[in-house]
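The complex appears here minus one protein chain, its other protein chains still in place.
Every chain is named by a letter (A and B) in the order it is written, and numbering of its residues begins at 1.
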Amino acid sequence: MLEVFIFATLNGLVTGFLLFMLASGLTLIFSMMGVLNFAHASFYMLGAYFAYSLSLYFGFWGGLIFAPLIVGVLGALVERYGLRKVHASGHVAELVFTFGLAFLIEEAIQFFWGRDTKNYQTPDLLDFPLFTLFGQEFSAYRGFMMAISIAIFIALYYVLTKSRVGIIIQAAITHPQTVSNLGHNVPLIFMGVFGMGTALAGLAGVIAGPVLTTFPGMAAVLGSIVFVIVVIGGLGSLAGAFIASLLIGLLQSYAIASDVGMPDLLNLLGISFDRSHPLNDLWTMNLPQIAPVLPYLLLVLVLIFRPTGLLGKREE
Amino acid sequence: MAILSLKDVKKNFGITEIIRGVSLDIVEGEKHAIIGPNGAGKSTLFHLISGRYNVTAGSICFKGQQIENKPPYEIARMGLARSFQVTNIFQRMSVFENIRCALFWSKGYGYSFWHLLGQQTELNDEAMHVLDQIGLADRAKFPSGELAYAELRALELGVAISSGSELIMLDEPVAGMSHSEAQKAVELIRKITEGKTLIMVEHDMNIIFDVADRISVLVYGEIIATDEPTKIRANSKVQEAYLGEVHSA
Partner (left out) sequence: MALLKKSSIWIAFLIALLGLPLVFDSILAISILNQMVIAIVFALSYNMLLGQGGMLSFGHAVYFGLGGFLSVHALILIEFETMVFSILWIPLIGGLFGLLAGIFIGSFSTHKAGTVFAMISLGIGELIAASSLIFSSFFGGEAGISGDRTFGPMFFGFDFAQNIEIYYVAAVWAFIATLFMYLFTQTPAGRMANAVRDNPERAEFIGYSSRKVRFISFCASGLFAGIAGGLFALNYEFITEENLNAATSGRVLLMAYIGGLGYFIGPIIGAVVLTLMNSLLSNYSELWMLYLGIMFLLTVMYLPRGFAGFIMMHQIAWIRGNMKLLIKPYIITAIPALLFTLCAIALIEMSHIEDEVFHYLGLELNPASPITWIVILAVAGGAFYAVKRSLVQLNDAWETANAIPKEEEA
């Protein structure tokens, strides 16, 4: 029981930190431009694919360094030549644009890389168990994923709160006009932030690709979850996104690892139903089965009872 | 008989007190002007009365009923209509549609999805009549978002007055208009509000002395005087706090 709990916690943290890498970029972009980037997870997928292709020539480590850069540049270009143009038509148009972009990137990936799963592997260097607990191994690669995510988290925190650029960014979020009057190039900052956010997503893709498998549906798998996170955390709140990432990561991990379900609950209450009961599916449901649904359930509940999210301030 | 009465109304934004205990009785049928320096809280007071903001403390009675903290649509249905300082219309709809929508509730259409508007001759005539009054009849089919500034202000006024409410509140209805446009607008306001109660925020003293029966002076969230125009002009407190400032400006 304890070992299940410990491993579920560790895996939940790994997922949570990974999710935060995506959610942080999405949150930054939202707070700057007021647009939820639907294609964010697509940049994550691009990261994985670029890293896979690069790894064929330069090994895993080459991919780790260059793939996020390429993705970041692509993201900046999208902002410069796409999003900025659509901006004039309003928020709905922007959201719809990023939605279309997600669709296009998925198709483009199938065009360039094909529909099949890519054999993107963890590097040999990290192919050993980091530690063994109760006879179960925790791979070094997962430890590496966690280390990278935490390093990014700290770096991001430092950049945003301590550095000059970070302070300008924070100011540009709340007072774009003033910042622009002070002589800073706000469009350039926007482009930079979009590039950085997508690069972070790309990095997440690079390190997630080998474990979560690199295939054309990988954006769809994570995409809506990341959305859920930034909304639950509170749109525009980095701290909220952090809490929500870990929350969702752990929640899903525990739900999958647990083996309780409705039958247990019914037993506890001393109720039993016939197998032919019309709601049989409901009475036999168990937690691992509904794990994928939980984030969305949480989302709907949060939005109904606290539309601003956990730590969000914006009313609209 | 007071149609509207405010008792010790207060409003805070965060820790700042913007309205600091306003009490005011508006008599049925009077034309009441509210004046005061920029940032005094005039618009905020309008928002409190019309239900856009909740009050922090105090009570507001309209036609004998408590209305503070009621949603705007309930207050509007009771017969209180208002305009906004910053033009606030339905910008993607035509000028005619804007006016017609403003008429729906008072004409008893409610949320109907069974009346076809093309067949509601009386409603449509009424909307055209309002357009005639505000001088936008030839703009009826025009998308309202593309009107010129003075026309927009006229439409803003039209949306506020078309419902035929007993109490009409206008927030700086002629601000930004040229002298002749303002003159026309004032005439219109006078005509439309005949027999009704009017509360109006305005900066132009000539207009106020022209239209208002009584004036309240709001300074820094408090009403420092309420009286007839001539007496307000003579009031030393007002001169000191407000008129002096305007004249010197």
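By our rule, a residue touches a chain if its C-beta (ideal position, glycine included) is under 8 Å from a C-beta of that chain, and two chains touch if they have at least 3 such contacts.
What you see is a predicted model, and the numbers here were worked out from it, not measured in a lab.
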TODO: With touch as defined up top, name the shown chains that contact the chain not shown.
DONE: A, B
Open item on the list: With the missing chain put back, one of A:139, A:170, A:258 or A:289 would touch it. Which one?
Closed with: A:289
TODO: Consider the whole complex, including the chain that is not shown, and state which of B:35, B:60 or B:81 touches that chain.
DONE: B:81
Open item on the list: Given that one chain is not shown, which residue among A:231, A:244 or A:311 touches it?
Closed with: A:231
Task: Where the unshown chain meets chain A, residue by residue - done: 36, 82, 85-86, 89, 91-93, 95-97, 99-101, 103-104, 107-108, 110-111, 220, 224, 227-228, 231, 235, 278, 280-282, 285, 289-290, 292-293, 296-297, 299-300, 303-304, 307, 316
Task: Hidden partner chain, residues of chain B it touches - done: 50-52, 71-73, 76-77, 81-82, 84, 88-93, 97-98, 100-102, 104-106, 109-118, 159, 163
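Keep in mind that, in the parts below, only the chains that are shown with their structure count from here on.
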- [ ] Would you mind pulling out the distance in Å between where the CA atoms of chain A average out and where those of chain B do?
- [x] 49
